[in-house]
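The complex is shown incomplete by one protein chain, all other protein chains being positioned as in the whole.
So that you can tell them apart, the chains are marked A and B in the order they are listed, and the count of residues begins at 1 in each.
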Amino acid sequence: MLSLTHFMLLSGALFAIGVAGVFVNRRHALVLLMSLELILLAVNTNFIAASHYLQDLAGQAFALFVLTIAAAEIAIGLAIVVVVFRSRETIDAEDLSEVRG
Amino acid sequence: MAFQTLLFYLFGAVLLTAAVATVTLRNMVHAALSLILSFFTAAMLWMLLEAEFLSILLVLVYIGAVLVLFLFVVMMVERHTPTIHHRRNYRLVALAVAAVMAAELGAALVAPDFVPASAPSPAPLGHSNTQALGSVLYTDYALAFEAAAVALLVAIVGAIALTLRARPDHHRQNPAHQSRVRKQDRLRLTDGRSEPPC
Partner (left out) sequence: MDIPVLAQITVGAVGAGAVLAGLGVRVLSQKAATAITIAGVGVAFLASVALAWAYAQGSAPQTVTLYHWGPGGYGMKIGFLIDSLSVVMMVVVTLISLLVHVYSIGYMRGDSGYVRFFAYLSLFTLAMLLLVMADNFLLLFIGWEGVGLVSYLLIGFWYTRARAPSAGLKAFLVNRLGDFGFLLGMGALLAAAGSLDYSTVFAQSEALAQQLSPFSGLSMLSLICLFLFIGAMGKSAQVPLHVWLPDSMEGPTPISAMIHAATMVTAGIFMVARLSPLFEGSEVALNLILLIGGITAFSMGLIGLVANDIKQVIAYSTLSQLGYMTMALGASAYAASIFHLFTHAFFKALLFLAAGSVILAMHHGQDIRQMGGLGRRMPVTAATFAIGSLALVGMPGFAGFFSKESIIEALGHSDLLLAPTAHFLALAGVAVTALYSLRLWCYVFQGDPRSTEAGQAQEPDRTVTVPLVLLAALTLAAGFGVEAFLYGGLLGDALVVHSAHDTLARMAEHWSGMGGAILHGFTTPAIWLLGLSLLAGYFLYGKGYAAELAPAVSRLQSVLLQKFGFDVLYENWFVRAAHAVADACAHTGDQRTIDGLLVNGTARLTRRAAATLRLVQSGLLSHYALAMLLGLVAALGYLLLRG
């Protein structure tokens, strides 16, 4: 018998993997973006599971908005990666520290 | 019911494996492909949750457009990316933080005041998830919907503006220039004799 807890545990694990990915791959901008995608996926899964078990469509509507914003974020993020790559021939996030105080 | 549980565990295992692969694989093309796999399995799970519209949306739009764009960029960048050497290893920190986070999330789930709702009965046969979601989106969330659309538009314009560059070898039409053309710019009168051979 599946319950909300099953799905929440799953998305929690997914979230944790995404977070760990941010740190494991902290220098590679593209993998960073992928980790962010995983985190957002976990969030969306959580929303949809809650929406299902609580029989409330608001969760799904919210998931749709999260998808929209995630798509926008990826578009801009990839554009930045491309621009950085063009001008510096690298996408190492640790080299991008001009804003250091 | 048992079948659905089976599917949940199957897809869940694939999802987590693919996710771990995404963040650990050295080859970035492989990592991107793993990401696509994890999104696919997530779409399956959403199907289990009766969110058919979002599930299909995730496959068609998100995987079809966004993640493929990802793949393009990965391929464009990957050849030039020098091998990454970690100056300092943060793996322990990463694992510790992730462990704390997972523990907290788990603790939230087993907390006594977390009473999960009982599983609802399956939707009737003729029920359309798309229709139901649409009726909510265009009524209750009309303003947020519009705002999301604007955000997407801004993102499109922004992405183009960021990556656009004038290339010297790029040929393009200039209508203003074209309409200003005079006869003598294009036409040269000769006396009709052939050019003398060189």
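Just so it is clear, contacts are C-beta pairs under 8 Å (C-beta built on N, C-alpha and C of every residue); 3 or more make two chains touch, one makes a residue touch a chain.
Source: prediction; values computed, not measured.
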Sole contact to the chain not displayed, among B:76, B:97 or B:123: B:97
Per the touch definition above, residue among B:60, B:75, B:107 or B:153 touching the missing chain: B:107
Which of A:17, A:32, A:49 or A:82 contacts the chain that the document leaves out: A:32
Contacts of subunit B with the absent chain, listed as residue ranges: 90, 93, 97, 100-101, 104-105, 107-108, 111, 113
Residues in subunit A touching the chain absent from view: 19, 22-23, 26-27, 29, 32, 93-94, 96-101
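The criterion applied here is as follows: only the chains that are shown with their structure count from here on.
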In the complex with subunit B, residue positions of subunit A that touch it: 1-10, 12-28, 30-31, 33-35, 37-38, 41, 44-45, 48-49, 51-55, 57-58, 60-61, 63-65, 67-76, 78-83, 85-86, 89-92, 94
Residues on subunit B engaged by subunit A in the complex (per definition of touch): 1, 4-5, 8, 12, 15-16, 19-20, 22-24, 28, 31-32, 35, 38-39, 42, 45-46, 48-51, 53-54, 57-58, 61-62, 65-67, 69-70, 73-74, 76-77, 80-82, 84, 86-87, 90-91, 93-95, 97-99, 101-102, 105-106, 109, 114, 116-120, 129, 132-133, 136-137, 140-141, 144, 148-149, 151-152, 154-156, 158-160, 162-163, 165
